[in-house]
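Handing you a structure now.
Of the protein chains in this complex, one is absent; all others appear in place.
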Amino acid sequence: MVPLSYYLVLSGILFACGVAGFLIKRNIITVFMSIELMLNGVNLSFVAFAARWQQLSGQVFVFFVMVVAAAEAAVGLAIIIAVFRTRETLNIDQVNLLKL
Amino acid sequence: MLHLILFSVFGVICVAGAVNLLVQRHPINSALSLVVVMGALAVEFLLLGAEFVAAIQVIVYAGAVMVLFVFVIMLLNAGEEERTSGSKVAYLIGIPGALAGTVIVCWALLQHANAGSAAIGALPGHPRDIALLLFHQFLMPFEVTSILVLIAIMGAVVLAARPESTQRSRKED
Amino acid sequence: MTPDLHLWLIPLLPLAGAAINGLLGKRFSRHVVASVALIFCGAAFAMALWIAAKFSSLTLPHVESMTAWLRSGTFIIDYSFALDQLSLVMLLIVTGVGFLIHIYSVGYMWEEGGYYRFFSYLNLFMFFMLTLVLASNYLLMFVGWEGVGLASYLLIGFFFLRDSAAAAGKKAFIVNRIGDFGFLIALFLIIKHFGSLDFQTVFAAVQPYAPETTGIGFLTAIALLLMLGACGKSAQIPLYVWLPDAMEGPTPVSALIHAATMVTAGVYMVARSHIIFERAPSALMVVAIIGTLTAFFAATIGIAQTDIKKVLAYSTVSQLGYMFMACGVAAFSAGIFHLMTHAFFKGLLFLAAGSVIHAVGGEQDMQKMGGLRKHIPVTFWTMTIATIAIAGIPPFAGFFSKDEILWRAYQTSWIYWLVGVFTAFLTSFYMFRLLFMTFFGEYRGAAGSEHGHEEHAGHGTHLGRDATHTDSRAGAPAPQKHGHGHGGIHESPWIMLGPLVVLALLSIVGGWVGIHNRFANFLSPVFVANAKAAVTFEGAAATPGGEAGLETKLMVISVAAALLGFLLAYFLYNRRPELPARIAASLHGLYSTVAHKYWIDELYAWLFVKPLIAVSGIVFWRGIDQGVIDATLNGSAGGARDLSDEVRHMQSGNLRSYAGWIAIGAAAVIAYMVWVGLRAQ
Partner (left out) sequence: MQNRWGPTRVGPFGLLQPAADGVKFLFKEDLTPPHVYKPLYIAAPMIAVIFAVTSIAVIPFGNALTIRGVQIPLQITDLNIGLLVVLGITSLGVYGVALSGWSSNSKYSLLGGLRASAQMVSYEIALGLSLVGVLILAGTFSLREIVQAQSGHFWGFIPNWYVFRGGQIVAFFIYLTAAYAETNRIPFDLPEAETELVAGYHTEYSAMKFAMFFMAEYANMITVACLASLLFLGGWSGPLFGPQWMQEILPILWFALRIFVFLFIYIWVRGTLPRFRYDQLMAFGWKFLLPIAIANLMITAIVVALKP
């Protein structure tokens, strides 16, 4: 028997790692992977809560998250390719035209 | 006990993979660490009984999404990360903020959450049950998601396609 | 359980036609456009006939509710249509006359640009008019009410390249807005007092109230405001000024909208709300006075007009005055009766006038016509029938309805009657004046006629196709066929004459339904409360047999007035055509006052428009708009800009910085949520 809060804490740590990755990584692709990491952390918490409440809908939600993540990955990577094609860099610090 | 050991082992692998993702400077290493994280997470799902989710996790995430990442890294020939310091805010405010949020959540979870505990396979997620939920209770969201995916496919194709001007010039060559 | 009549189909059919023509018409040929318009309009007419055939088997009023529109607490508005005797009459008039005018337009508009646009608007108008007529609550009626206003605006401004047409469209719209304003406030009052806009609910709620004979209560207020709306729509004093200008639109439009159907919407609305009006005697009196004054006033203006369509326009205003007079003396069925006969003969007059205009190549000035009788016999004869009908000479339609009104007016007060009879005389006079000036005497037009005669032989094939007048009216350069274009005076094609003939027949026989009060009896279920209220209001409305003799006397007097008008016109404009000019010269001041429509337009411009512009310019624009609103906005905008100038450095464009802000924000939110959660434990 493992306390479910352990699972949740693990999920939280993964999410935090994702956030940290977003903050410190410069490569767009890696930043994007950090987002996936966050989503994975959330998935774990979904499954844990599904076990907590004995409700399968939690697991169904993981499925939805995955679908959205896959769609997001497809579009995101396409955007990255487009960005790379025009700016010839993957460094997120240099892709900062979105300002006043 | 076995449960705890397995949980700890794969939990540690998870966290190690996640930290490795942060530490590694080459994107392909980060990507592979993420694959490891996902694989270990799949095992955690299995421990909670979500076998279908675990399988999908491996197939979709590790087998498709991450392959796509690796593919793009290879395609763009992404090299070592440059250490530019474009954002002071990220370090001065973001990191402490993220840390604080995590600590608060973990503290609250460990000290005050009565989430109970789970045995191995706490909630068996057979494909059949999940399918029944998915195609009855969640049919509408399911269809909406399918439309989302369709749009995403089209968006990806449009975005990643070469601009028409270069296409034409290539044909003329 | 009455059968489901699918009433909603009737308005929707023309809407479908409008949509098809409006959206796709540009690619269609004229034939397709015309057939689409005719099919959908004709289908509506056919359906109206079908409903009329089944009418006797219905329990009335027959209400069909489609679906909910507004639901706000107990205030419920549905998309629902109602059918009773009153709306059936209106339905038949609108679809029938509308259909005929559609047919006529096919020929009349053949050479115009924007053919599909015209028919799309026309069908759109039918849709709104039918919605208005069939609506079972005030709000839906208001939708139709506003919609016909819109369609009218679009159609008046159909030749929008001409400034005068565009201005006339705007004028009609704005003047109507004033009336609509009254209507709208009346609706608010009704909602406030009865919590509903449904006819049945409202009328049932009004029923218990006693007539507000002493003092002025909210029913009077509602009635007066409704009357204001009706004044706007039906061109009554003081809001009649738009209707003569509306003659800028194509003639079929004038016939359909500004004679037969739309302008009568006000009468319909007053008749529909008769329960309210009956309980507000002072409002009824206002209605009667306005109607009488308008009838008389417009008729005097009509005498001096030389534009054939302007004469008809003032005649319309005048006839509408009759209808309001009828409503004002609580003779609603008489008003509706006159509405119906008027739809026939006035529609006919306009269409015939259109045919005349068509014949003489776009000329609208009667002083340049004359002697057309020989060239366009069908038009002449139909127009004669219509003129006799409007003059009120038996046994034509106008006689029955006008006589009915005058009789009922007399019962209320002999002053109404007197003015009415005098107006009848004037009507007869100016209508025959029009007839004589147009069709008798010598042709006074330009030299085009002999030119036309040369090509007379080959002309038949071009009937209706060479309406170059319309091109010049539309501001477009005349086409190359100018050579034979201006052509001689020629009869219109049969697609235009057909409706004329049908309407002429209706103008003859249309009044016969009123013999022995059959029409009134048919409508009596709707105005059932009428009798009761009339008793309390008037004392002795129930016509005893003893008064029949008096009625006959009055009838003779009014017919005599009409004949007098005819004779005077004959004398002045046929026997001694030089006389009118001399009379006009001798009565110089009076004549020019009448000819300039009593300078009402100028008065309005001086009284309302100029002060409004001045006040708007100084107080609202400079003072409030610039001084207060703009200053506040600019001030706050300037402040915001200064502030954001400082803050914008946060917007570095660096994603990681944004993520940092999000992270700290999320941490704050999480901390707050955890704190709240723990405190709750």
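In this document, chain identifiers A, B and C correspond to the written order of the chains, with residue numbering beginning at 1 in each.
Rule of thumb we're sticking to: a residue touches a chain if its C-beta (ideal position, glycine included) is under 8 Å from a C-beta of that chain, and two chains touch if they have at least 3 such contacts.
This structure is a prediction, so every number in the text was calculated from the model and none was measured.
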Neighbouring shown chains of the undisplayed chain, as defined at the top: B
Sole residue of B:64, B:132 or B:149 that reaches the chain not shown, by the stated touch rule: B:64
Where the missing chain touches subunit B, by residue: 28, 32, 35, 51-52, 55-56, 58-59, 62-64, 67-68, 70-71, 73-75, 126-128
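Heads up, the rule we're going with is that only the chains that are shown with their structure count from here on.
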Contact graph of the chains (line, ring, star, complete, other): complete
Which of B-C and A-B has more C-beta pairs touching across its chains: A-B
Distance from the mean Cα position of subunit C to that of subunit B, given in whole angstrom: 68
Whole-Å gap between the CA centroids of subunit A and subunit B: 5
Touching two or more other chains - residues of subunit A: 19, 23-24, 26, 92-93, 96
Contacts with two or more other chains, residues of subunit C listed in rising order: 652, 654, 656, 659-660, 663
Residues of subunit A defined as touching subunit C within the complex: 19, 22-24, 26, 31, 92-93, 95-100
Partner subunit A, residues of subunit B touching it in the complex: 3-4, 7, 11, 14-15, 18-19, 21-22, 27, 30-31, 34, 37-38, 41, 44-45, 47-50, 52-53, 56-57, 60-61, 64-66, 68-69, 72-73, 75-76, 78, 81-87, 90-91, 94-95, 98-99, 101-102, 105-106, 109-110, 113, 115-119, 122-123, 125, 129-130, 133-134, 137-138, 141-142, 145, 148-149, 151-153, 155-160, 162
Touching residues (chain side subunit A, partner subunit B) in the complex: 1-10, 12-21, 23-27, 29-30, 32-34, 36-37, 40, 43-44, 47-48, 50-52, 54-57, 59-60, 62-64, 66-75, 77-82, 84-85, 90-94, 96
